[in-house]
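One protein chain omitted, others in place.
For reference, chains read A and B in written order, and residue numbers begin at 1 within each chain.
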Amino acid sequence: MDRNSNIYTIIYAAILTVVVAVVLAFVHSSLEPKMEANEKLAKQKDILRSVGLVDLPDASAVYEKTISSFVIDASGKVVDGMDGEAVNVAAEFKKPAEDQVHPVFVYTADDGSKRLILPLYGNGLWDKIWGYIALEEDMNTIAGIAMDHKGETPGLGAEIKDNPKQYNDPFIGKTILDEQGNYVSVKMVKGGIKEPEHQIDAISGATITSDGVNEMLYRGLGYYLPYFNAAKSQTSLK
Amino acid sequence: MSETQVAQKSTTLFGKKERRLLTDPFNDNNPITVQVLGICSALAVTVAVKNALVMSVAVILVTGFSNLIISLLRNTIPNRVRMIVQLVVIASLVSIVEMVLHAFQYDVYKQMSVYIGLIITNCILMGRLEAFAMANKPWQSLLDGIGNGVGYGAILIAVAFFRELFGKGSVFGFRVLPDWYVPNGLMLIPAAAIFLIGIIIWIQRSRNTKLVDIS
Partner (left out) sequence: MEYINIFIKASFVENMVLSFFLGMCSFLAISKKVKTAVGLGAAVVFVLTMTVPINWLISNYLLSENGIFHTDLTFLKLIIYIAVIAAMVQLVEMVVERFSPALYSALGIFLPLITVNCSILGGALFMDSREYELGEAAVFGFGSGFGFFLAIVAIAAIREKLRYSNIPAPLRGLGIAFIITGLMGLAFMSFIGIKL
């Protein structure tokens, strides 16, 4: 058959399409379990990082042992039957505020004390930033934070992940409510700290990323306020 | 007389010509510094040696295998859809590489996601397919693909080595410079990679004067 005739071209294209589609579908379905397992493990490691557990040889086992989760809605009520891991936080933020549901992860330490771990999501300079913040049982004091980013500048915005000693650890011990119980959140500020309980130093040269972190914290923690108020009026943590 | 002529014509597995296919792209015909191909992805992934290494391996595999496949198919491809067929082969190989990385090297995949996909548009692949694989036998095409991939990788790793060393004080993630060295942030921005390649070209053409004014 003539190589350049129309019929040959069409048959050739059709065969090529079928072969390619089959090969790719095959590779995709065989690798899919591993891909999903990797994503799950990465998320678990991030959650554990927020309470200071890093470089664990068996992060998955530690996660299973110490972390439980539930889901709350915008009014602070627990949503039955939903698993915290199943919620796609990024997608939730796109919905109208009343329709959003967010997960709460509870970490139980060896000594029985608990911490609440909440997901955060926001915008840095170039692209998305996100993280997990851990609160003590009083739902006011910060126990730890772990942040990540997609495309911040190394040495500047990327320090929120690369330099935990300088930009994650200072959050520990800060409070999100002031003495009157009003919500003030925690901020990264330039030019010197004026309120030591609610502020840490911003990253110099990364103003926009620092602002992005502040906005992410304010909005992210703010979502959980109805839940905190409802839970504080009860005596125990769910 | 005719016997020796015939003997010379038949291609050997690792004859002189085949060895040159592997070594030429390292220096005389380097894809990046001479052929002006494959520069795009060279810059973003050279922030760390590990990323550069992964990218190099990916490019070597894809260039080698796409050269091989197209060379095997070269007498069957209809002329009108030539470019599309080449692109489809390249795109399929890259999709597979991306899925393999997603499954087996997740943290590298997260750092490099967009740039793995951009291997498809890496001019080296199209360039070698058109310039070599369409007119040469499969084994030679495979060698040519691997050779060009290695030449590309060499430049990538060289640039990444300096960027990571002076930009972070480490090589392959291990801190090698002493603590008093404050990492130089300039090395971590993409423009630094461009300067480094310019300098590499300068050095290469000073030592290899027949490359001056070649492009």
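As a working rule, a contact is a pair of C-beta atoms (placed from the backbone, for glycine too) under 8 Å apart; a residue touches a chain by one contact, two chains touch by 3 or more.
Nothing here was measured: the structure is a model prediction, and the numbers come from that model.
Trainee: Which listed residue, B:13, B:182 or B:212, touches the chain dropped from view?
Mentor: Answer from the full complex: B:212 touches the omitted chain.
Trainee: Pick out which of B:22, B:53, B:72 or B:120 touches the chain that's been left out of the picture.
Mentor: Selected residue, touching the omitted chain: B:120.
Trainee: Of the residues in chain B, which ones touch the absent chain?
Mentor: Interface residues of chain B facing the absent chain: 33, 36-41, 43-44, 83-84, 87-88, 91-92, 94-95, 98-99, 113-114, 117-118, 120-123, 125-126, 189-195, 197-198, 201-206, 209, 212-215.
Trainee: Could you list which residues of chain A touch the chain missing from the display?
Mentor: Counting only chain A, the missing chain is touched by 20-21, 24-25, 27-28, 125-127, 150, 207-208.
Operating definition for what follows: only the chains that are shown with their structure count from here on.
Trainee: Taking the mean of the C-alpha atoms as each chain's centre, how many Å separate chain A from chain B?
Mentor: Distance between chain centres: 36 Å.
Trainee: Which positions of chain B touch chain A when the two form their complex?
Mentor: 47, 76-81, 84-85, 88, 92, 95-96, 99-100, 102-104, 106-107, 110, 167-168, 183, 185, 188-189
Trainee: Which bits of chain A are touching chain B when the two form their complex?
Mentor: Going through chain A, the ones touching chain B are 3-4, 8-9, 12-13, 16-17, 20, 23-24, 27-28, 31, 34-35, 38-39, 41-42, 153-156.
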